[in-house]
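Of the protein chains in this complex, all but one are displayed in their positions.
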Amino acid sequence: MITLNVNGETHRVDVPPDMPLLWVLRDVVGLNGTKFGCGIAQCGACTVHLDGKPVRSCILPVASVGARAVTTVEAVGQSPSGKKIQEAWLALEVVQCGYCQSGQVMSAAALLARNPNPSDADIDAAMAGNICRCGTYSRIRAAIKQASQA
Amino acid sequence: MKRWGLWFLGLVAVIVVAAAAFFFLPHRLDAVASPGPAAGPDLIARGEYVAQAADCAACHSVPGGKPFAGGLPFTLGFGTIYAPNITPDKETGIGTWSDAEFVRAMRHGVGKAGEDLYPAFPYAAYALMSDEDILAVKAYLSSLTPVRAQAPANDLKFPFNQRYLMRAWKLLFLPGERMTPDPSHPPEWNRGAYLVEALGHCGECHTPRNALFALDQERKFAGAEAAGWKAYNISSDKQTGIGDWTDRQLTDYLSKGHAEGRGSASGSMAEVVDHSLRHLTPEDIRAMVAYLRTVPPQTSDLAAAINPNPPAAKAPSPYAPPPDENTRETVGLKLFQGACASCHGWNGEGLQHSHAGLAGSQSVNDPKGTNALNVILHGARMDTPDGEVFMPGFAAGYTDVEIAAVTNYVLGHFGGKQAAVSPADVAAARR
Partner (left out) sequence: MDKPTYARVDGATLSPSTRRRFLQGGALLIAFAAMGRRKAWAAGEEPSLRMLGAGDADKDGAAFQGFAPGGFIRIGRDNSITLIVPSVEMGQGIYTGEAMLIAEELEVGLDQVQVVPAPPNEELYQQPLLKSQSTGGSTSIRGAWVPLRQAGAAARQMLIGAAAAQWGVDPAECAAQRAIITHRPTGRTATYGEVVDGASRLPVPKDPPLKDPRDFKLIGRSVRRVETPSKVNGTAVFGIDVQVPGMKVATVTACPVFGGKVASVDDRAARAVPGVRDVVRIDNAVAVVGDHFWAARKGLEALDITWDYGPNAGTSSNGIWADLKARSETGQPVQARRDGDVDGAMKAASKRVEAVYQLPFLAHATMEPINTTVHVRPDACEIWVGTQVPTAAQGLAAKEAGLPVEKVILHNHLLGGGFGRRLEADSIGQAVAIAKQVDYPVKIIWTREEDIRRDIFRPAYYDRIAAGLGPDGLPTVWTDRVTGGSVMGHYFPGGLEQGKLDDDAVEGAKETPYRFPAVQVDWVRADPPVPITWWRGVGPTHNVFVVESFMDELAHAAGKDPVDYRRALLQHNPRSLAVLNLAVEKAGWGNPLPGGSGRGVSLHDSFGSHVAVVIEAAVDPAGLIGLKRIVAAIDCGLAINPDSVKAQLEGGILFGLSAALYSGITFAGGRVEQSNFHDYRNLRINETPPIEVHVVQSAEGPGGVGETGTVSAAPALGNAIFAATGKRLRSLPFRREELRSQGSGRDVLSKGPAGREPADNDLTRLARTGE
């Protein structure tokens, strides 16, 4: 049994220790907002926060999460930066198919929490690990800017 | 004059005959005692452990293939040889080998038919093994399911395809006897020496070779390069070897393939950890450390000494680059942002998995970037107690210029090195 703190709730899960957090969230805890895109840390679709820091849950063994708080896209709106990001995302109509956007929102919220006033270069550095096949990048950049001014 | 001529002719004849005898007389097959412990599960289990310690699987398997079924190519300057099938298949494996033949192969480098084997098979190290251990390995191999798989025929240029020439090599370099404990050292040290020198055959990679491809024991463990990878200095030198590593770091590196502040094993060393070292008992690992500590220091490339204060040390966290770095628009930085940062982190600590930690690793401190380049191109993988860790290889998606740029960035950022890996280096390393 592994104990996890996800979005403020405690879950006890009976899973292999090497199981990536992504699949624990999706297939065991039942939170499907976090997406599977590549499984090799190249796309960012699976990004969640551990104590507020962005990590790729597709390669994060669940046993290594420990007591750290897991936040997923379902709850990121409860943090000030997450809320600002989500609002900016809607205001600028960033989203297309939306599949990458959970990860984009999580990466962007973590950036904003750490750096309330990111430059274009900061945004590119923090967001370059998140692939969007639909090509929403220029709106992502604009939305983070807008959120930083909100 | 005539007499001298006759004398000379005679001498030549004697030499020719002696040489012919040396090169072509069939090898003897010594009788071997039956193994110490009785045959059975215990022997097989012991054999499995010894086979792991001797890392047989690494060479006698192809990645993704059946273990011990052979076929792995060794590309040498003068051709390619293939590791044979050592499963107990009667036709393509070692199913019909006698104990004596097996011992002769391990100790003298002689095949079943009496042919001389190439020293890519590290019999110079295995010659130090005890008969008991050798026969335990055989018992283990015999317990495996036979796999029918014919290894490809070797493809070597003349004169290297003349196997008898190996006899001269053996005469020069094959140790005459097995290892005996050195009473001036404690048993732990002796066990370590046996594991490092005989089973682990560490020197095969870590000791430089002389002109005849034999290990230069004068420069033991000073580091060497083989098959495009560097095996770093593991002598007790403080600057360029492992003299400065803590016991904990050495133990971790050997048993897990990663040590905090020292990076992770990659390439062949990752395979060694994967197939061999991580299966060893903690006592055996400690014994290896005890022995390695006593290997006399050898200095190697000073430029490759670990930089304790690279730019990565200035990164505020794994999640953000040092502020000044972000404003610079370089290709290497951009590529790192996209494909690398989310695992390795900006401060070298490694994000999802500590194995992705690059801080302090020899690979990123080697200004030639040999191993870093290899890993970036071809990837890495290892099994750990927390599951598999891996990095994909980026060779196919990125140009030589891009790979060079990101390698140089990594060496600069994590090793503080002014690296100059060129696109031509990348092209060469693509293989």
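Labels A and B are assigned to the chains in the order they are written; within every chain, residues are numbered from 1.
Criterion: a residue touches a chain if its C-beta (ideal position, glycine included) is under 8 Å from a C-beta of that chain, and two chains touch if they have at least 3 such contacts.
Computed from a prediction, not measured in an experiment: that's the story for all the values here.
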Touching the absent chain when the full complex is considered, from A:4, A:45, A:65 or A:110: A:45
Given A:15, A:70 or A:112, the correct residue touching the omitted chain is A:15
Sites on subunit B contacted by the missing partner chain, in the whole complex: 307, 310-311, 328-334, 337-339, 392-402, 404-405, 408-413, 416-420, 422-425, 427
Residues belonging to subunit A that touch the chain removed from view: 15-16, 19-20, 23-24, 26-28, 30-40, 42-43, 45, 72-74, 77, 86, 89-90, 93-102, 105, 123-125, 127-141
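Note that in this section only the chains that are shown with their structure count from here on.
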Measuring from the mean C-alpha position of subunit A to the mean C-alpha position of subunit B, what distance in angstrom results? 40
Using the touch rule from the top, collect the residues of subunit A that touch subunit B in their complex. 17-19, 40-42, 44, 53-56, 59-61, 63-64, 110, 114-115, 119, 121-122, 124-126, 128-129
Could you list, by residue number, the parts of subunit B that touch subunit A in their complex? 317-321, 326-327, 329, 334, 337-339, 341-343, 351-353, 386-390, 392
